[in-house]
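As you look at this complex, bear in mind that one protein chain is not there, while each of the others sits in place.
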Amino acid sequence: MSLYYVQKLIYQINRDENIRRRFDENFNDLLVDYELSDEEIHALKKPDIGLLYVLGVNGQLLMHYAPLFGIEWFDYLAAMKQGIEEHGPVRAGLYAMTGGGKSFAKENE
Amino acid sequence: MSLYYVQKLIYQINRDENIRRRFDENFNDLLVDYELSDEEIHALKKPDIGLLYVLGVNGQLLMHYAPLFGIEWFDYLAAMKQGIEEHGPVRAGLYAMTGGGKSFAKENE
Amino acid sequence: MPLVYAGVCSHAPGITGRKHLVDQASLSIRDEFYKKFDEMRQQIESTRPDAMVVVAAEHFANFFMDNMPAFCMGMADFYDGPIEDEKWLGIAKTRIPGNPELSLRLIKSIMQEVDLAYAQEWKFDHGIIVPLHFLTPKYNLPVIPVNINCQGPPLTPLHRAKIFGEVLRRTFDEVPERIALIGTGGISHWPCTPDSGKINHDWDARFLNQFLNHDLKGMTSYSDEETYTEAGQGGFEIRTFITVSAAANGPGDWHYYTAELPVFAVGCTLARLMIN
Partner (left out) sequence: MPLVYAGVCSHAPGITGRKHLVDQASLSIRDEFYKKFDEMRQQIESTRPDAMVVVAAEHFANFFMDNMPAFCMGMADFYDGPIEDEKWLGIAKTRIPGNPELSLRLIKSIMQEVDLAYAQEWKFDHGIIVPLHFLTPKYNLPVIPVNINCQGPPLTPLHRAKIFGEVLRRTFDEVPERIALIGTGGISHWPCTPDSGKINHDWDARFLNQFLNHDLKGMTSYSDEETYTEAGQGGFEIRTFITVSAAANGPGDWHYYTAELPVFAVGCTLARLMIN
């Protein structure tokens, strides 16, 4: 359930100028406003893109979050793959509903 | 259509702590963020509760706005009635759809 | 029989917020009303519900015209409320448990026929918290909130509120959980408009009679113009009664009504329906 708050935080950083400013100025202070577990806070702050993916964050949100930390596109894609290897299948959200978020490229090509 | 922005501003002042703070600190600066006509800005700043009612602001929003300016409950009710007398029937929104927002108390009692 | 209780109640903020303003002569009526509310709580508890679904009409707490759903159901772990000032409403801020897993099953089933929005966050306003204050005062029963648009036109059509109730019932029948269903709102009242405080006793009697007789045809025959003229803005909240009536599919077997507490600004209404 707290996947909701992880996604909400990223959504608001992406779309709300005021929240984005608070992210830039004092991320710790912003984090307090959301209901997050220690694992989620760790993943958000590092950031551990692979773990965020495994926690269930939608790529349409996550792909805007990675560049805020200077993570380039191909590193972003690699981080998701590595997340699955390290932490196992996606646990919640869109990808968990539909096959665990594993790469299907090999099976289909 | 810009009734939408009048109501949005009041909704956000009612429900969003950050917007409420901006309202307290510098209302003129906050107003710039909304698409408002001169008549609407005038009604919001004075505030002209009767005119806001005639412009179509829903009472569920307006009744929280009046007390911010120290307007007591019965003065709030009187202001709406006076608005209809001064400015004519409600022009948009819920009350315009359903009879112009006039008082029906006399007809029914 | 997974729908174990179906009822409706008023939710006006004065019921809790202005309880000290009832005049001396009416204190016994007020206390009788509260006693009846508590009787309803006992009725509900005796049906041993696993969750309470509250179909309400909120007042620009969570929903605005930037994205106004006809129907929305909560899917959160917990809900905070009241969103209003604690002193103004006379209810302390609290956290109410949800059941997101049950919500998800209900929503997935309902959306096969009714296009409801879902919400993983929701702050209860008086439309939900006033009923909960009386009906589950320890806030220990998981609650699933539902909203019907009774505030921002175009409003949810009455016949869709009826279909929604039928679909809710079909959906409740599919799950093992025992569900209590409460509709809140109405009947006639003029909150925050020039006629605030007015109650149309005759209109209330007519609508309540239709409700207690499971006359869905009658209940869905009002135009919004008619309702506003005769029953005020608050009258739009009959949508919640219609949904509960369609879900229960039965007449009333217990009710309470009084128009003698004008400081509450609503004809105070409680009713239970038979479940058929």
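Which chain is which? They are A, B and C, in the order written, and residues in each are numbered from 1.
Note that contacts are C-beta pairs under 8 Å (C-beta built on N, C-alpha and C of every residue); 3 or more make two chains touch, one makes a residue touch a chain.
Values in this document were obtained by computation on a predicted structure and should not be read as measured data.
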item: Visible chains that the absent chain touches, using the contact criterion stated earlier; value: A, B, C
item: Option touching the unshown chain, where C:91, C:114, C:129 or C:199 are the choices; value: C:114
item: Contact with the hidden chain (one of C:2, C:69, C:97 or C:218); value: C:69
item: Interface with the undisplayed chain - residues on chain B; value: 1-2, 4, 8
item: Footprint left on chain A by the chain that the document does not show; value: 4, 7-8, 11, 14-15, 58-63, 77, 80-81, 84, 93-95, 97-99, 101-105, 108-109
item: On chain C, residues whose C-beta touches the chain left out of the figure; value: 62-63, 65-72, 104, 107-108, 111-112, 114-121, 154, 156-157, 159-160, 164
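Here, only the chains that are shown with their structure count from here on.
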item: Chain contact topology (line, ring, star, complete or other); value: line
item: Between the pairs A-C and B-C, the one where more C-beta pairs touch; value: B-C
item: Chain centre separation (chain A, chain B; CA means) in Å; value: 41
item: Distance between the centres, which are taken as Cα means, of chain C and chain B, whole angstrom; value: 27
item: Contacts with two or more other chains, residues of chain A listed in rising order; value: none
item: Chain C: positions in contact with at least two other chains; value: none
